[in-house]
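This is the structure I want to talk about, given as C-alpha coordinates.
With one protein chain removed, the remaining protein chains of the complex are shown where they sit.
Entry: chain A
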Amino acid sequence: MGARLDVRKTYKLYIGGTFPRSESGRSYEVFAAPARAGATPRFLANAAQGSRKDARDAVVAARAAQPGWAGATAYNRGQVLYRVAEVMEGRRAQFAEEVRVGEGISPSRADSLVSQAIDRWVWYAGWTDKIAQVAGNPNPVAGPFFNLSVPEPCGVVAILAPQESSLLGLVSVIAPAIATGNTAVVVSSKDRPLPAVTLSECLATSDVPGGVVNIITGDAAEIAPWLASHRDVNGLDLTGSAGVEGLAWGELEASAAETLKLIVRPGGAGARAEEPDWAIEPAISRMTTFLETKTVWHPKGR
(Lines give C-alpha, C1' and ligand atoms only; values in the text may rest on other atoms or scores of the structure.)
Protein backbone atom coordinates (compact mmCIF):
# COMPACT_ATOMS: atom_id res chain seq x y z
CA MET A 1 0.00 0.00 0.00
CA GLY A 2 1.53 3.30 -1.14
CA ALA A 3 1.31 6.71 0.43
CA ARG A 4 -2.18 8.21 0.29
CA LEU A 5 -2.73 10.89 -2.32
CA ASP A 6 -3.77 14.27 -0.96
CA VAL A 7 -7.38 15.23 -1.55
CA ARG A 8 -6.98 18.95 -2.05
CA LYS A 9 -9.91 21.30 -1.92
CA THR A 10 -10.83 23.68 -4.74
CA TYR A 11 -12.17 26.88 -3.23
CA LYS A 12 -15.03 28.09 -5.39
CA LEU A 13 -17.73 30.70 -5.57
CA TYR A 14 -21.28 30.13 -4.39
CA ILE A 15 -23.88 31.29 -6.92
CA GLY A 16 -27.48 30.17 -7.20
CA GLY A 17 -26.95 27.23 -4.85
CA THR A 18 -24.05 25.81 -6.85
CA PHE A 19 -20.28 26.09 -6.53
CA PRO A 20 -18.87 27.32 -9.84
CA ARG A 21 -15.35 28.47 -10.56
CA SER A 22 -15.03 32.07 -11.63
CA GLU A 23 -16.14 32.54 -15.23
CA SER A 24 -12.89 34.42 -15.68
CA GLY A 25 -10.93 31.29 -14.77
CA ARG A 26 -8.84 33.32 -12.35
CA SER A 27 -7.74 32.43 -8.86
CA TYR A 28 -5.52 34.15 -6.31
CA GLU A 29 -3.30 33.03 -3.48
CA VAL A 30 -4.54 33.30 0.07
CA PHE A 31 -1.96 33.48 2.83
CA ALA A 32 -2.10 33.08 6.59
CA ALA A 33 -1.73 36.25 8.61
CA PRO A 34 2.04 36.59 9.28
CA ALA A 35 3.06 35.63 12.80
CA ARG A 36 5.32 38.69 13.03
CA ALA A 37 6.16 41.62 10.81
CA GLY A 38 8.50 40.69 7.97
CA ALA A 39 7.91 36.95 8.20
CA THR A 40 7.28 35.06 4.98
CA PRO A 41 3.51 34.50 4.79
CA ARG A 42 2.37 30.89 4.78
CA PHE A 43 0.36 29.81 1.73
CA LEU A 44 -3.16 28.60 2.57
CA ALA A 45 -5.21 28.17 -0.56
CA ASN A 46 -6.00 29.29 -4.09
CA ALA A 47 -9.34 31.07 -3.93
CA ALA A 48 -11.47 31.79 -6.98
CA GLN A 49 -11.10 35.41 -8.03
CA GLY A 50 -14.63 36.53 -8.91
CA SER A 51 -15.22 38.93 -11.78
CA ARG A 52 -17.94 41.42 -12.69
CA LYS A 53 -19.60 38.70 -14.75
CA ASP A 54 -19.74 36.40 -11.73
CA ALA A 55 -21.40 39.28 -9.89
CA ARG A 56 -23.83 39.68 -12.79
CA ASP A 57 -24.72 35.98 -12.66
CA ALA A 58 -25.10 36.19 -8.89
CA VAL A 59 -27.56 39.07 -9.21
CA VAL A 60 -29.64 37.03 -11.68
CA ALA A 61 -29.69 34.12 -9.21
CA ALA A 62 -30.54 36.42 -6.29
CA ARG A 63 -33.35 38.07 -8.25
CA ALA A 64 -34.81 34.69 -9.17
CA ALA A 65 -34.71 33.50 -5.56
CA GLN A 66 -36.14 36.68 -4.07
CA PRO A 67 -39.92 36.23 -4.46
CA GLY A 68 -39.82 32.72 -3.03
CA TRP A 69 -37.69 33.70 -0.04
CA ALA A 70 -39.73 36.82 0.72
CA GLY A 71 -42.92 34.80 0.23
CA ALA A 72 -41.94 32.19 2.80
CA THR A 73 -43.55 32.83 6.15
CA ALA A 74 -41.38 34.75 8.59
CA TYR A 75 -41.59 31.81 10.97
CA ASN A 76 -40.29 29.45 8.29
CA ARG A 77 -37.43 31.82 7.43
CA GLY A 78 -36.50 31.82 11.10
CA GLN A 79 -36.43 28.03 11.19
CA VAL A 80 -34.29 27.83 8.09
CA LEU A 81 -31.83 30.38 9.45
CA TYR A 82 -31.67 28.55 12.76
CA ARG A 83 -30.80 25.44 10.81
CA VAL A 84 -27.82 27.33 9.36
CA ALA A 85 -26.61 27.99 12.89
CA GLU A 86 -26.92 24.27 13.67
CA VAL A 87 -24.81 23.36 10.64
CA MET A 88 -22.27 26.05 11.54
CA GLU A 89 -22.01 24.54 14.99
CA GLY A 90 -21.14 21.21 13.40
CA ARG A 91 -18.34 22.90 11.45
CA ARG A 92 -17.04 24.77 14.50
CA ALA A 93 -13.55 23.28 14.36
CA GLN A 94 -13.11 24.13 10.69
CA PHE A 95 -14.33 27.69 11.19
CA ALA A 96 -12.09 28.17 14.23
CA GLU A 97 -9.01 26.97 12.36
CA GLU A 98 -9.72 29.20 9.35
CA VAL A 99 -10.38 32.24 11.52
CA ARG A 100 -7.25 31.54 13.56
CA VAL A 101 -4.83 31.29 10.63
CA GLY A 102 -6.56 33.99 8.59
CA GLU A 103 -6.71 36.59 11.33
CA GLY A 104 -3.53 35.54 13.14
CA ILE A 105 -5.07 35.11 16.56
CA SER A 106 -4.91 32.54 19.33
CA PRO A 107 -7.01 29.35 19.21
CA SER A 108 -9.09 30.41 22.20
CA ARG A 109 -9.78 33.83 20.70
CA ALA A 110 -10.77 32.19 17.38
CA ASP A 111 -13.06 29.79 19.18
CA SER A 112 -14.73 32.69 20.96
CA LEU A 113 -15.25 34.53 17.66
CA VAL A 114 -16.90 31.46 16.14
CA SER A 115 -19.24 31.25 19.14
CA GLN A 116 -20.13 34.89 18.78
CA ALA A 117 -20.74 34.44 15.06
CA ILE A 118 -23.10 31.51 15.57
CA ASP A 119 -24.88 33.33 18.38
CA ARG A 120 -25.27 36.38 16.15
CA TRP A 121 -26.79 34.23 13.43
CA VAL A 122 -29.27 32.79 15.93
CA TRP A 123 -30.04 36.32 17.15
CA TYR A 124 -30.99 37.45 13.66
CA ALA A 125 -32.90 34.19 13.01
CA GLY A 126 -35.06 35.09 15.96
CA TRP A 127 -35.86 38.49 14.47
CA THR A 128 -37.52 37.15 11.30
CA ASP A 129 -41.01 36.94 12.83
CA LYS A 130 -40.58 39.91 15.16
CA ILE A 131 -39.27 42.67 12.93
CA ALA A 132 -42.73 43.41 11.52
CA GLN A 133 -44.07 44.09 15.03
CA VAL A 134 -41.26 46.57 15.65
CA ALA A 135 -40.91 48.20 12.24
CA GLY A 136 -44.59 48.03 11.31
CA ASN A 137 -47.56 49.74 12.87
CA PRO A 138 -51.35 50.10 12.85
CA ASN A 139 -51.78 53.82 12.25
CA PRO A 140 -54.59 55.90 13.74
CA VAL A 141 -56.44 57.61 10.87
CA ALA A 142 -59.46 59.90 10.74
CA GLY A 143 -61.80 57.61 8.87
CA PRO A 144 -63.42 54.18 8.95
CA PHE A 145 -60.22 52.34 7.97
CA PHE A 146 -57.66 50.04 9.38
CA ASN A 147 -54.40 51.66 8.31
CA LEU A 148 -51.44 49.32 8.51
CA SER A 149 -47.79 49.95 7.77
CA VAL A 150 -45.96 46.73 7.00
CA PRO A 151 -42.22 46.38 6.39
CA GLU A 152 -41.29 44.53 3.20
CA PRO A 153 -37.88 43.45 1.90
CA CYS A 154 -36.41 45.80 -0.72
CA GLY A 155 -35.21 42.95 -2.97
CA VAL A 156 -31.63 42.13 -3.89
CA VAL A 157 -28.91 43.50 -1.60
CA ALA A 158 -25.25 43.68 -2.59
CA ILE A 159 -22.97 43.37 0.41
CA LEU A 160 -19.29 44.20 0.70
CA ALA A 161 -18.30 41.98 3.60
CA PRO A 162 -15.77 43.35 6.08
CA GLN A 163 -12.13 42.84 5.18
CA GLU A 164 -10.85 42.22 8.73
CA SER A 165 -13.46 40.22 10.62
CA SER A 166 -13.72 37.20 8.36
CA LEU A 167 -16.51 35.32 10.13
CA LEU A 168 -18.18 37.38 12.86
CA GLY A 169 -18.23 40.44 10.60
CA LEU A 170 -19.38 38.37 7.65
CA VAL A 171 -22.28 36.87 9.58
CA SER A 172 -23.17 40.28 10.98
CA VAL A 173 -23.75 41.71 7.51
CA ILE A 174 -25.37 38.70 5.75
CA ALA A 175 -27.85 37.57 8.41
CA PRO A 176 -29.68 40.91 8.85
CA ALA A 177 -30.10 41.35 5.10
CA ILE A 178 -31.64 37.94 4.46
CA ALA A 179 -33.60 37.60 7.72
CA THR A 180 -36.20 40.05 6.45
CA GLY A 181 -36.64 38.35 3.05
CA ASN A 182 -34.01 40.02 0.92
CA THR A 183 -31.57 37.98 -1.12
CA ALA A 184 -27.89 38.83 -1.10
CA VAL A 185 -24.85 39.02 -3.32
CA VAL A 186 -21.83 39.09 -1.05
CA VAL A 187 -18.26 40.03 -1.93
CA SER A 188 -16.11 38.38 0.73
CA SER A 189 -12.99 39.69 2.41
CA LYS A 190 -10.24 39.54 -0.20
CA ASP A 191 -7.37 38.44 2.06
CA ARG A 192 -9.46 36.24 4.38
CA PRO A 193 -12.05 34.51 2.19
CA LEU A 194 -11.92 30.99 3.63
CA PRO A 195 -14.59 31.34 6.35
CA ALA A 196 -16.89 32.77 3.66
CA VAL A 197 -16.34 29.68 1.51
CA THR A 198 -17.11 27.44 4.48
CA LEU A 199 -20.19 29.49 5.33
CA SER A 200 -21.42 28.97 1.76
CA GLU A 201 -21.11 25.23 2.33
CA CYS A 202 -23.19 25.57 5.49
CA LEU A 203 -25.82 27.55 3.57
CA ALA A 204 -25.91 24.97 0.78
CA THR A 205 -26.67 22.19 3.25
CA SER A 206 -29.25 23.86 5.44
CA ASP A 207 -32.47 24.40 3.47
CA VAL A 208 -31.62 27.95 2.44
CA PRO A 209 -32.92 28.05 -1.15
CA GLY A 210 -30.23 28.43 -3.81
CA GLY A 211 -29.69 32.05 -4.77
CA VAL A 212 -30.76 33.55 -1.42
CA VAL A 213 -27.10 34.06 -0.52
CA ASN A 214 -24.45 34.23 -3.23
CA ILE A 215 -20.84 34.57 -2.16
CA ILE A 216 -18.09 35.83 -4.43
CA THR A 217 -14.50 35.73 -3.28
CA GLY A 218 -12.23 38.33 -4.80
CA ASP A 219 -11.39 41.99 -4.93
CA ALA A 220 -14.13 44.39 -3.86
CA ALA A 221 -12.37 47.22 -5.69
CA GLU A 222 -12.93 45.36 -8.95
CA ILE A 223 -16.48 44.09 -8.39
CA ALA A 224 -18.16 46.72 -6.19
CA PRO A 225 -18.55 49.45 -8.86
CA TRP A 226 -20.53 47.03 -11.03
CA LEU A 227 -22.83 46.12 -8.19
CA ALA A 228 -23.26 49.76 -7.17
CA SER A 229 -24.38 50.74 -10.66
CA HIS A 230 -26.39 47.55 -11.30
CA ARG A 231 -30.01 48.50 -11.93
CA ASP A 232 -31.30 45.20 -10.56
CA VAL A 233 -29.71 45.66 -7.13
CA ASN A 234 -31.94 47.38 -4.58
CA GLY A 235 -29.65 47.76 -1.60
CA LEU A 236 -25.93 48.22 -1.03
CA ASP A 237 -23.97 47.54 2.14
CA LEU A 238 -20.65 49.37 1.93
CA THR A 239 -19.22 48.05 5.21
CA GLY A 240 -16.44 46.12 3.46
CA SER A 241 -15.16 49.15 1.60
CA ALA A 242 -13.13 49.96 4.71
CA GLY A 243 -9.51 49.06 4.12
CA VAL A 244 -9.80 48.35 0.39
CA GLU A 245 -7.14 49.91 -1.78
CA GLY A 246 -8.56 51.97 -4.65
CA LEU A 247 -12.19 51.98 -3.53
CA ALA A 248 -13.91 55.22 -2.49
CA TRP A 249 -17.24 54.40 -0.87
CA GLY A 250 -18.55 57.89 -1.62
CA GLU A 251 -18.30 57.18 -5.33
CA LEU A 252 -20.11 53.89 -4.89
CA GLU A 253 -22.88 55.67 -3.01
CA ALA A 254 -23.14 58.31 -5.73
CA SER A 255 -23.33 55.60 -8.36
CA ALA A 256 -25.96 53.71 -6.35
CA ALA A 257 -28.04 56.86 -6.01
CA GLU A 258 -28.71 56.74 -9.76
CA THR A 259 -30.99 53.78 -9.10
CA LEU A 260 -32.27 54.77 -5.64
CA LYS A 261 -30.54 51.99 -3.75
CA LEU A 262 -30.84 51.72 0.00
CA ILE A 263 -27.41 52.17 1.55
CA VAL A 264 -25.55 51.09 4.64
CA ARG A 265 -22.49 53.31 4.94
CA PRO A 266 -19.26 51.94 6.35
CA GLY A 267 -18.21 52.78 9.90
CA GLY A 268 -15.87 55.64 10.68
CA ALA A 269 -16.18 59.37 10.19
CA GLY A 270 -16.22 61.32 6.91
CA ALA A 271 -14.59 59.77 3.89
CA ARG A 272 -12.36 57.60 6.08
CA ALA A 273 -14.06 54.22 6.38
CA GLU A 274 -13.39 52.04 9.38
CA GLU A 275 -14.55 48.60 10.32
CA PRO A 276 -17.04 48.61 13.21
CA ASP A 277 -16.47 46.74 16.47
CA TRP A 278 -18.36 43.52 15.82
CA ALA A 279 -18.33 42.43 19.47
CA ILE A 280 -20.96 45.03 20.34
CA GLU A 281 -24.51 43.72 20.28
CA PRO A 282 -26.03 45.12 17.06
CA ALA A 283 -28.96 47.46 16.71
CA ILE A 284 -31.71 46.48 14.27
CA SER A 285 -30.65 49.15 11.78
CA ARG A 286 -28.94 46.65 9.46
CA MET A 287 -32.31 44.98 9.04
CA THR A 288 -34.48 48.08 8.85
CA THR A 289 -32.25 49.80 6.29
CA PHE A 290 -33.10 47.17 3.71
CA LEU A 291 -36.85 47.33 4.30
CA GLU A 292 -39.49 49.35 2.54
CA THR A 293 -42.76 50.24 4.18
CA LYS A 294 -46.03 49.30 2.56
CA THR A 295 -49.08 51.03 3.94
CA VAL A 296 -52.47 49.45 3.43
CA TRP A 297 -55.88 51.06 3.89
CA HIS A 298 -58.56 48.54 4.71
CA PRO A 299 -62.18 49.62 5.11
CA LYS A 300 -63.93 48.68 8.32
CA GLY A 301 -67.54 48.93 9.43
CA ARG A 302 -68.67 51.86 11.50
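Here is the rule we go by: a residue touches a chain if its C-beta (ideal position, glycine included) is under 8 Å from a C-beta of that chain, and two chains touch if they have at least 3 such contacts; residues count from 1.
The criterion applied here is as follows: contacts and distances are computed from a predicted model.
Name of the non-displayed chain as stated in its UniProt record, restricted to "Deoxyribose-phosphate aldolase", "Circadian clock protein KaiB", "Amino acid ABC transporter ATP-binding protein" or "Transport permease protein": "Deoxyribose-phosphate aldolase". In the complete complex, the hidden chain is touched by one of A:36, A:231 or A:298, namely A:231. Contact with the chain not shown here comes from a single listed residue; of A:59, A:199 or A:215, that residue is A:59.
Listed by residue number, the positions of chain A touching the unshown chain are 56, 59, 63, 226, 229-232, 258.
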